[in-house]
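Data block below; observations after.
Excluded from the complex is one protein chain; the other protein chains are retained at their positions.
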Amino acid sequence: MSQPESPRREAVPALDAILGKRFDLGSDGFVRVVDYMGSDAAIVQAARISYGRGTKKSLEDRGLIRYLLRHRHTSPFEMCELKLHLRVPMDAWRQWIRHRTASVNEYSTRYSVAIAEAQVTPPDQWRLQATGNKQGSEGLADEIAGAELTRREAELQALAREVYEERLEQGVAREQARKDLPLSTYTEVYWKIDLHNLLHFLALRMDAHAQQEIREYATLIGEEIVSRWCPFAWEAFRDYRLEALALTRIEAEVIAALGAGDSAAAEAVLKEAGMLEAGKKGLRRNRERQELEEKLGRLGMACPWKEDRAQAKEAP
Amino acid sequence: MSQPESPRREAVPALDAILGKRFDLGSDGFVRVVDYMGSDAAIVQAARISYGRGTKKSLEDRGLIRYLLRHRHTSPFEMCELKLHLRVPMDAWRQWIRHRTASVNEYSTRYSVAIAEAQVTPPDQWRLQATGNKQGSEGLADEIAGAELTRREAELQALAREVYEERLEQGVAREQARKDLPLSTYTEVYWKIDLHNLLHFLALRMDAHAQQEIREYATLIGEEIVSRWCPFAWEAFRDYRLEALALTRIEAEVIAALGAGDSAAAEAVLKEAGMLEAGKKGLRRNRERQELEEKLGRLGMACPWKEDRAQAKEAP
Amino acid sequence: MSQPESPRREAVPALDAILGKRFDLGSDGFVRVVDYMGSDAAIVQAARISYGRGTKKSLEDRGLIRYLLRHRHTSPFEMCELKLHLRVPMDAWRQWIRHRTASVNEYSTRYSVAIAEAQVTPPDQWRLQATGNKQGSEGLADEIAGAELTRREAELQALAREVYEERLEQGVAREQARKDLPLSTYTEVYWKIDLHNLLHFLALRMDAHAQQEIREYATLIGEEIVSRWCPFAWEAFRDYRLEALALTRIEAEVIAALGAGDSAAAEAVLKEAGMLEAGKKGLRRNRERQELEEKLGRLGMACPWKEDRAQAKEAP
Partner (left out) sequence: MSQPESPRREAVPALDAILGKRFDLGSDGFVRVVDYMGSDAAIVQAARISYGRGTKKSLEDRGLIRYLLRHRHTSPFEMCELKLHLRVPMDAWRQWIRHRTASVNEYSTRYSVAIAEAQVTPPDQWRLQATGNKQGSEGLADEIAGAELTRREAELQALAREVYEERLEQGVAREQARKDLPLSTYTEVYWKIDLHNLLHFLALRMDAHAQQEIREYATLIGEEIVSRWCPFAWEAFRDYRLEALALTRIEAEVIAALGAGDSAAAEAVLKEAGMLEAGKKGLRRNRERQELEEKLGRLGMACPWKEDRAQAKEAP
């Protein structure tokens, strides 16, 4: 461990190549890499201090990184640090700031006049309320409704800016004049976070259930930035986190029973877990069973109880 | 340390007396205590584990708490926990959430329709931009200007709500419909924090430089809640943090010189620190010197260099 | 959300019943509950602020808690807080303190004379180095070797205490006299943590790969304390975390292929992932494939490639 290391900072040429470059998003947002520390090699270096001298040659870097990520040995990933410059609507920033393990410096609308731009929604981008998921969206408004929604948005954003500027002209303090700015107003931020916590952020915000606005930022950060910075960690993250499939105890028991061809046993597990109760028409809706069914679908397995229900419906 | 303690949870009757009570603020805000853990006694109990058995009787509780706070032995204060229910404008919440060491559950405008109320500014409450401090306010707009500002605020808030409700009627997803809500819209939060981090929050947000809106919340939390919950800690906090006076190395050297009646030495210190440079008319403006002058004022000491300047001005 | 709540702190009678009670572990360790805040009901209360008024009746408490834990909606679990008094060998404490999201007050051996007791290992409790896992143990030393190891341990612990006391008698400062105390020396701690972070601690430290000493503490905290405090959360934690089965992308693809009866496809996935390379005798050792094989075992599924290997061995 005490061997001299070469007296240069670790650099990642693929990331250096995009340092400072603006990746644009939304009507006026962007993400830029300002600085970074570490790389795949730094993860390995930190992990190996745990193993002491003797093991340096025994594991290859990629394999070690994959092992660490698979087994949630998270501390070596904290040894890498990324600093981004973001331009993001305040509405998305309200979600972003909930991740508490980052360092933040934000554009101050106490000190400076608020950024003029607000996020603009084009007529074909108004999403409809999801029916199944109370906090999601699905489908789009038609273009005629969309055009009217966009027209009204422009009207509101214009009035909001007009009122803001009137206040400034009247000498109202910036800290108070801003009080009615719309959440769509852009803010800018320096955001610094370590790789472990960044991957946690990405796992939550690249998820299909994340709101589209922040999901676009997260996806860009993952696919354009992390993939260049720490390619082994990024690959492992996709294989072991993003595209992983978590089975609960109940699900594992059901799958074991189904694998053994014993669907009665599978149904018994579900019944004990209260996931197979009869309703007025066939099975009662049960969210946990739906989740299981989706996982079985991904594993290419049939759900005997669904067939039962289908048969029940077909019966005269 | 291993002595049995009485098998009841520590309770604070003075805080129990206001549990759940709404303290109102602003046009529609409030703070309520939902739950708490610990008390002055818990601070003492935790501190004493460090001291082992023998010292239990040797220090009195109040004195120990004052000692701990004065010397920034912060960990025993982490042993107390407070959970509040807040209703606060999103604009103030944007500042509040920057304190990362708390636990938060916020009202979701993805899941539910946004709270109807927005913070309303009365005609006599429009603050003017401070001239000396780029991020502060001082003085108030006159009533005529104020009335017009309030009228325009109402107009903007009404349009914003109207547009929001149109979107919901058109079936737009709540997560997107909210994008142009004004920052003055109220949100509600469960906010849980330990006493050490709460005192840090209060020190920053009760400060005269904090924005008035959040300062009112912080002051209420301190004076109405912490004062009842942990009265010794609260008293110590006021004596040793809120009303303390921090002198820099330079300031301490200047005061020592002034105390010894050696104003030449005092000025030499200032000069070496670059705080006494001549401008076109008398001394050049220097923020650090202004801070020193304010502290000398509080200590009842005169500034010889100011007299020089006064004389300089009077000179023909 | 603004409905009045009953002005009493939430209490959990099942936990009150063991408040202050010592649960003993190891040769001289213990765990005691000192205080707590919240309960299953507090998790639900915090989650529901996100959902606003309308949904109060729509979900039952147990179901909501299970949903939250299954989907890693972690913030409501932070609303519960537990304070323990621990007596634990310094060696185990060195692992424990790595969990950074807790509050800690530890017995000070700068201030007080070190605790006299050290952890004693009985002759039948010396564990042997695991061969497969470089950081684990398996099996026990035989009694004769064990007796000698225990005798030598006693000799070393006695000398260490003797030297420590000689130093104190010579007037050496406690902060320095302690420098050669064995890691087996007990320390005492007040340890306060929220339920979310406690469950994370338990997931890591109740795991079969955790060191036995800390695993015993973690298991006791889970089974004796959390189970009484928040029974719904504890049950959900067991079903969805402790006994869950995480499948990687590669594993899910292999299982889908096996479920469809297509073992050639399963092997193709493994080959592409570099998990099925030939060695000198049959398949080359591959840790990720071993993990998959264990998971297939739990799911009651056969590994075609293992049969191949078995056949290869039997071939003349």
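Chains: A, B and C, in written order; residue numbering restarts at 1 for each.
We adopt the following convention: contacts are C-beta pairs under 8 Å (C-beta built on N, C-alpha and C of every residue); 3 or more make two chains touch, one makes a residue touch a chain.
Treat the numbers as computed from the prediction; the structure is a model and nothing was measured.
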Options A:70, A:87 or A:295, residue touching the unrepresented chain: A:87
Sole residue of C:11, C:116 or C:163 that reaches the chain not shown, by the stated touch rule: C:163
Residue, one of A:105, A:133 or A:290, that touches the chain absent here: A:105
Option from B:120, B:268 or B:301 whose C-beta touches the chain left out: B:301
Absent-chain interface as seen on subunit C, which is shown: 89-91, 94, 97-98, 100-101, 104, 108, 110-111, 118-119, 121, 126-130, 134-137, 141, 145, 149, 152-153, 155-157, 159-160, 163, 166-167, 170-176, 178-184, 211
Chain not shown, touching residues in subunit B: 51, 66-67, 70, 134, 238-240, 243-252, 255-257, 259-260, 287-288, 291, 298-301
For subunit A, the residues touching the chain missing from this view: 1-2, 4-11, 16, 19-22, 30, 34-38, 42, 45-47, 49-55, 75-76, 78-79, 81, 83, 85, 87, 103-108, 111-113, 188-190, 192, 194
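The criterion applied here is as follows: only the chains that are shown with their structure count from here on.
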Subunit A-subunit B separation of Cα centroids, rounded to whole Å: 33
Subunit B-subunit C separation of Cα centroids, rounded to whole Å: 39
Centre distance in Å when subunit A and subunit C are each reduced to the mean of their C-alpha atoms: 27
Multi-partner residues of subunit B (each touching 2 or more other chains): 104, 108, 111
